[in-house]
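Only a single protein chain was left out; the remaining protein chains are all shown in position.
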Amino acid sequence: MNRATRLFAGLGAALGLALAVVGGAGAAEPLKVAFVYTGPIGDHGYSYQHDVGRKAVEKEFGDKVKVSYVENVSEGPDAERVIEQLAASGNKLIFTTSFGFMNPTIKVAARHPDVKFEHATGFKTAKNVGIYNARFYEGRYIIGQMAAKMSKSGTIGYIASFPIPEVVMGINAAYLGAKTVNPNIKFKIIWVSSWFDPGKESDAAKALVDQGADILMQHTDSPAAMKLAEERGILAFGQSSDMADFGPKAQLTSIVDDWNYYYISRVKAVMDGSWKPDNVWDGLKEKMVELAPYGPAVPDDVKKMADETKAKIISGELHPFIGPIAKQDGTPWLKDGEKAQDKDLLSMNFFVQGVEGSLPK
Amino acid sequence: MDLVLNILLGVAVAATPLVFASIGELITERSGVLNLGVEGMMVMGAIAAFAATLASGSYVVGIVAGAAAGAAMGALFGLLTLSLMSNQVATGLALTLFGLGLSALIGQQFAGASLPQFPRVNIPVLTAIPFIGPLIFGQDALVYLSIALVLGVGWFLTKTRAGLILRATGENHDAAHAIGYPVIGIRYLAVTFGGACAGLGGAYLSLVQTPLWVERMTAGRGWIALALVVFASWKPLRVLGGAYLFGGITILQLHSQALGLKIDAQILSMLPYLATIVVLVVISRDATRMKLNAPSCLGKVFYATS
Partner (left out) sequence: MFKLVPRKEPLNAMLYATPFIALLLTIVAGFALFSALGKDPAQAMYLIFIKPLTSYNSLAELLVKGAPLILIATGLAIGFRAGVWNIGAEGQFTIGAITGGSVALAFYPDGGFWLLPLMALAGALGGMAWAAIPALLRTRFNASEILVSLMLVYVATLLLSLLVHGPLRDPEGFNFPESRLFQDSALLPNLLDGTRANVGFLVALVAVGAAYIYIERLIFGFQVKVMGQAPRAARYAGFSERRIVWSSFMISGGLAGMAGLFEAAGPVGQLVPSLPVGYGFTAIIVAFLGRLHPVGILFAGMLMALTYIGGETAQIEMSLPSATTSVFQGMLLFFLLGADVLVNFRLARAGKPLVATKPAAQSPALEPAE
């Protein structure tokens, strides 16, 4: 410890003591909980949906919690400071909601053993860091089936962001679902190299429609593609949140992330002292992944099929990634009846046979 | 044939916001002022147009509001750089920062709102002509406005006395001042006009292209507009060519992906920027011609000494 540190440590201790005296005078302190988002909460997609979860926590616990959030935190060098600041300012539970916050979360957690951290979509845990994610691919399998059943042109347009495992997994799941209905179904994929560029997403949607796609899926965050589908009179699936406002006629359904129950249960666990670092990957069964209400364009037989598939996935009767499945180049991946390991899904960097296009090596 | 037609229609939509923003910046630069804050003015135009259309139910009101918001931002830039003689490069960057923030602040209450599709022109008989009909007679009104604006600016700069004075101000502000032209006043008009055009470009994004409001929805288009002005070597008609070329490459790279071209998406996304550089080099190679086009006083602070 050098001199400056000692000086500051001394000041800090004095300040801490003073605060303790002040704090001690009050009644039971509310639990401080914080959320860190990578996007603006106005993105109407991913960050927005996490913020819905935050509000659910506020509503559930009222003045027993003090909830704060920081939006637009870049996944670069600023993330660690924001998380550190939240930890240092007395928050006892911090949700870091984007993959890029993984290493910063781990680093800050090591310095604050008394603070609990929950990181979304990563893979590193620690004594005070738990991770959680949603099995979005289960929903994508169902919308793949619906798309194949309803497409007249047999071509599905897919707007993708970046070739990370999550997105690749989603494409594969949707394709595998679609193939069970129509073995000749074609997927056209456009990577827009952005999570959030409404203009480009809209242009990509146009390109896909012009090339014959009559149903759009997306793995980007803005509702621009839904809006375009509505204009062009075609159909589309929403992403992250219910986008029916943007495509009242066009939206078939949307894969909705529902973090509410999870956030509430975690806050409760910290309150009653039962919190443990966990690795949660919930899906349709736990309702972390939900399908938005079917749109007016969905006929009854398609609804029935989707409901059945959903029930089968929930009961465990059906797994979207069950063999035989070969990789794009024809090499076998899963043997007949073999289910994919979670580990393989989480690191997926190949297309399954039948999907066209290439991934960076 | 339908595919080609649709690609061409897509190009017009991608290019029009760039046409608006760059023709405005062209006038600004021709008067001798460099405003790097196009992105900030565009994004303010986008939110103002969206909010006004939503509130009034009228696209015309929205478009006017978009132009007005851009013009106000342009005038603010003028106040700083012309009256207070601050550095134009730094002020332009600060304007962008300010515009992105302010638009996001205003826009918070509009997240999730959306507008109906912007109407396309439909002229009986003419629009029904196969291929040419929708292409020439079936665009939305703002596409025609953008083209008219370019032609108008071209005519203004070369054929009118006012245009001549504007160019003189950009070429040699001291001489223009000596003859008795109000250099600062002319430049105020130019940056305000530039702002209004950028605002129209933003309005096009939020009213026609997407049509919804999301934070930072300009996503760098203001910077492209700046590049297009040099790319066009300060000639109005070439702005049109440059914007359509850039829009064309953007749309084509998306189409080539959908066709299953096996090239990494990131490399394809680089193409519009690389193409801009290449064309820029080709155009600038002839030093004397380039110099003739560039306003000599571009970016220089003017102060009337007598």
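Letters A and B mark the chains in the order given here, with residues in each chain numbered from 1 onward.
The working rule: a residue touches a chain if its C-beta (ideal position, glycine included) is under 8 Å from a C-beta of that chain, and two chains touch if they have at least 3 such contacts.
Everything numeric here is computed off the predicted structure, so don't read it as measured data.
The hidden chain makes contact, of the residues A:80, A:278 or A:356, with A:80. Residue A:123 is the one among A:123, A:261, A:281 or A:294 that touches the chain missing from this view.
For the chain left out of this panel, the touching residue among B:18, B:168, B:198 or B:227 is B:227.
Seen across the whole complex, the unshown chain contacts subunit A at 1-2, 4-5, 8-9, 11-12, 34, 40, 68-72, 74-78, 80-82, 84-86, 88-89, 99-100, 103, 111, 123, 162-165, 193, 346-349, 360-361. Counting over the whole complex, subunit B has residues 29, 34, 36, 76, 79-80, 83-91, 93-95, 97-105, 108, 215, 220, 223, 226-227, 230-231, 264, 266-267, 269-270, 273-274, 276-277, 280-281, 284-285, 287, 290-291, 293-296, 298-301, 303, 305-306 touching the chain that is not drawn.
To be clear about the criterion, only the chains that are shown with their structure count from here on.
Between the Cα centres of subunit A and subunit B there is a gap of 36 Å. The part of subunit A that touches subunit B in the complex is made up of residues 40, 42-44, 48, 157, 163, 188-194, 196-200, 202-204, 206-211, 213, 222-224, 227, 230-231, 245-246, 356-358, 360.
Every residue of subunit B that touches subunit A in the complex is listed here, in rising order: 2-3, 6-7, 10, 13-14, 17, 104, 107-108, 111-112, 114, 117, 205, 209-212, 214-219, 221, 250-251, 254-255, 257-260, 262-266, 269.
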